[in-house]
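Pasting a structure below so you can have a look.
All protein chains but one are shown at their positions in the complex.
Order of writing sets the labels: A, B and C. Residues in every chain begin at 1.
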Amino acid sequence: MAVTAIAINCTLKSVGGEESSTDRMIGLLAEAFGEHDVRLAETLRIVDYNVLPGVTSNEGEGDEWPELRERILTHDILVFGGPIWMGQISSVAKRVLERMDAFLSETDEAGRMPSYGKVAVAAIVGNEDGAHFSSAQLFQSLNDTGWTIPAVAACYWVGEAMGATDFKELDEIPAKVSETVAMVAGNAAHLAKLLKDNPYPGQG
Amino acid sequence: MAVTAIAINCTLKSVGGEESSTDRMIGLLAEAFGEHDVRLAETLRIVDYNVLPGVTSNEGEGDEWPELRERILTHDILVFGGPIWMGQISSVAKRVLERMDAFLSETDEAGRMPSYGKVAVAAIVGNEDGAHFSSAQLFQSLNDTGWTIPAVAACYWVGEAMGATDFKELDEIPAKVSETVAMVAGNAAHLAKLLKDNPYPGQG
Amino acid sequence: MAVTAIAINCTLKSVGGEESSTDRMIGLLAEAFGEHDVRLAETLRIVDYNVLPGVTSNEGEGDEWPELRERILTHDILVFGGPIWMGQISSVAKRVLERMDAFLSETDEAGRMPSYGKVAVAAIVGNEDGAHFSSAQLFQSLNDTGWTIPAVAACYWVGEAMGATDFKELDEIPAKVSETVAMVAGNAAHLAKLLKDNPYPGQG
Partner (left out) sequence: MAVTAIAINCTLKSVGGEESSTDRMIGLLAEAFGEHDVRLAETLRIVDYNVLPGVTSNEGEGDEWPELRERILTHDILVFGGPIWMGQISSVAKRVLERMDAFLSETDEAGRMPSYGKVAVAAIVGNEDGAHFSSAQLFQSLNDTGWTIPAVAACYWVGEAMGATDFKELDEIPAKVSETVAMVAGNAAHLAKLLKDNPYPGQG
C-alpha cells in the first residue's frame, strides 16, 4: 500500500500565495519524502480556515475543522509545521492540538483513536530559540492523541539568540538542516509503511 | 496611589453569562485582593473578542486586541487566567501572549516596555494535570514581555490524573487553594504598590 | 525474534529494597508486557549507581554509566520511569537524558544512533501535577536521541492539586491507570516487534 503525507502550516500569517518560513521547511520535507515514494498531498494553512476554539470534532456553525480533520486523517503521515513565537509553538498550532483532544473519545471497539497507526513529525522555524520547547509541546500532545513519533522526528531551524533572520531568507539551507530533513523523512516513511501494513491491535 | 487589577479569562468557551472554572478561581482572587484594598476592575473573556493572530499591537480591520490591550495596561496587576487543555495552557492564552510580543518594540526612552512596573499572576484550572507546565509557559512569556512576577504567583487547581471534575463543580474550595489564593493576592498587592511608587528606572 | 524490555527508575531515593511509587508503576507495566510475551528483564534504580555528570558515554574514573548504557541498549523497549519534583521530571532522569546526548555522535555508517529501532515509553508518578510537563521533557529528549515513541506512550498518576498522597499508598489502582498501562504496553510491544524485524534503513 502506498503511503501519503499531509502538512499543516500553523503560521500566524494569512498571506495569500506568499511562502512562509514554515512552508519552506515543509517544502524540504516534501522533496525528501519523494525519495521514499511518499507523496505530500497538500499543505493546510490553518489560519486561512475558521477553526473554532474548543475540544470537540465539530464546534458548530461556521467551524471548518471538521473538513480539515477529515483531510488530515486521510493520510498516513502528518507534518506538523509551525513557527515559534515567544519561545513556544504558535497559538494556531495549539488550537489544532486542542481540536485533536476529541480523538480521546473517538476510539473504536479496540480502544484505538483515529490517529492510531499514523505517524507525526514536526517542522519548526523561528528567528531565535524555542525549537525544543515547541517540539516538547508537540510530541507530548500528539502522543497523547494517538500519533506515533518516529526516531528523530523534528526538523527545525532558528537563528542566534535574539536574532531576526527568517528561515526563508537564508541563501542556502544549512547542511545540518538538510541532513536532518533527510533523516526525518526517511524514518517517517519507513515507520508509516510498517504501521500501515501492521496496525496496532489495540485492546481486545 | 491606589492599585487596581484586571483579569483575563482565556477559556475556550464563549458562553454568555455562564461562569467558567477559570472565572471561579478569578473570583476567589478578586475577594482576596479586596482585603488588600485592591479592586479587580473587570474580567475580560478573551474568546468573546476578535483577537486576530499576529505579533503586533494592531493587526488591522476587525482586530479587537487594541481595545483589550489598552484596558489591560490601565491597571497595575494582571490576573492571567486560563484553562489547561492537552496538559498546556489554552490556545486563547497563547494568542494573548503573542500579542504582547509587540511590547518588546514599544519601549520608552529608558528602554522600558508598557508592562514595566506591572505585576502578573496566574489563575489556572483543569480537570487533571498541566498546571506547572502552564505556569512555566506563562511566567516565561510574561517575564519576556516585561511583567514582574511576585513570590508565589500561581493559583491553580487540577483533579487526580485523568479525572473529569471541573473546579466550578467542587462543593467546597480546598483549604490549600484558599491559602494559596490569599498568599498570591497579598504578594501581588504588596509588590504592585511598591513598583507603582518606585518605578523601574530603566537604562539611562 | 523475542522482544525484551528494561526499566529505569529515576527516583531520588536510594532505599535498599523499598518499593518506590515509580517502581509500582513499572511493576504494572511489567505485568502488562507479560501479556504480549515481552519480558521486562530488570529495573535499574539509577540513584544507586554513580552516574557522573556529562554528555559523553564514559566520563572516566568511577563512572557507572557505561555499564548501565550497555544494559539499556541490550533491550528493545525502554521504560523510562521517574517521579515528578517541582512539577518537572527528576534531576536523576535529566542526568540520564544528558548521558544519552552522546548517541548523537555514535551513529553507524547509515547515520543511525544506538537507540534506532528501539522504543521508549514513560512511567511517571507524583503527588500532584507535572505529568504532562514531564512527558514533554522526556519525549522531546528521547526522540532527539533516536528513540521511537509509540502511540499513547505515557503511563502516569498524580493526585489532586497540592496533594500529598503517593501512588504506592493507593489501595487500588484507578481504572484509568490500568487501562492506560494496558494500552501503553500493547502499543510498545507491537511497535518494538515491527522495528526489530524491520530496522530503520538510515541514510545510504
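Please note the rule applied: a residue touches a chain if its C-beta (ideal position, glycine included) is under 8 Å from a C-beta of that chain, and two chains touch if they have at least 3 such contacts.
Small disclaimer: the values here were computed from a predicted structure and weren't measured.
S.K.: Could you tell me which of B:G54, B:P83, B:G126 or B:G146 touches the chain that is not displayed?
M.R.: Considering the complete complex, B:G146 is the one touching the chain left out.
S.K.: Can you tell me which of A:S21, A:S90, A:S115 or A:T180 touches the chain that was removed from the display?
M.R.: A:T180
S.K.: Touching the missing chain, which residues of chain A?
M.R.: Interface with the chain not displayed, on the chain A side: 86-88, 128-133, 135-136, 156-162, 174, 176-177, 180.
S.K.: In the complete complex, which positions of chain C touch the hidden chain?
M.R.: Counting only chain C, the missing chain is touched by 12-14, 47, 53-55, 85-88, 90-92, 94-95, 97-98, 100-101, 137, 140-141, 144-145.
S.K.: I need the residue numbers on chain B that touch the omitted chain, in ascending order.
M.R.: 111, 113, 115-117, 132, 135-137, 139-140, 143-144, 146-154, 179, 182-183, 186-187, 190-191, 194-195, 198, 200-203
Note that in this section only the chains that are shown with their structure count from here on.
S.K.: Between chain A and chain B, two copies of one chain sequence, what rotation angle (nearest 5 degrees) aligns their Cα atoms?
M.R.: 180
S.K.: Note whether the interface between chain B and chain C is symmetric in residue numbering, meaning over half of all numbers used appear on both sides, and answer same or different.
M.R.: At the contact between chain B and chain C, which are copies of one sequence, the residues are largely the same (over half shared).
S.K.: Among all other chains, pick the one whose mean CA position is farthest from the mean CA position of chain A.
M.R.: B
S.K.: Using mean C-alpha positions as chain centres, tell me how far chain A is from chain C in Å, no decimals.
M.R.: Inter-chain centre distance comes to 25 Å.
S.K.: Distance-wise, how many Å sit between the C-alpha centres of chain B and chain C, to the nearest whole number?
M.R.: The answer is 36 Å.
S.K.: Send over the residues of chain C in touch with two or more other chains.
M.R.: In chain C, 132, 135-136 touch at least two other chains.
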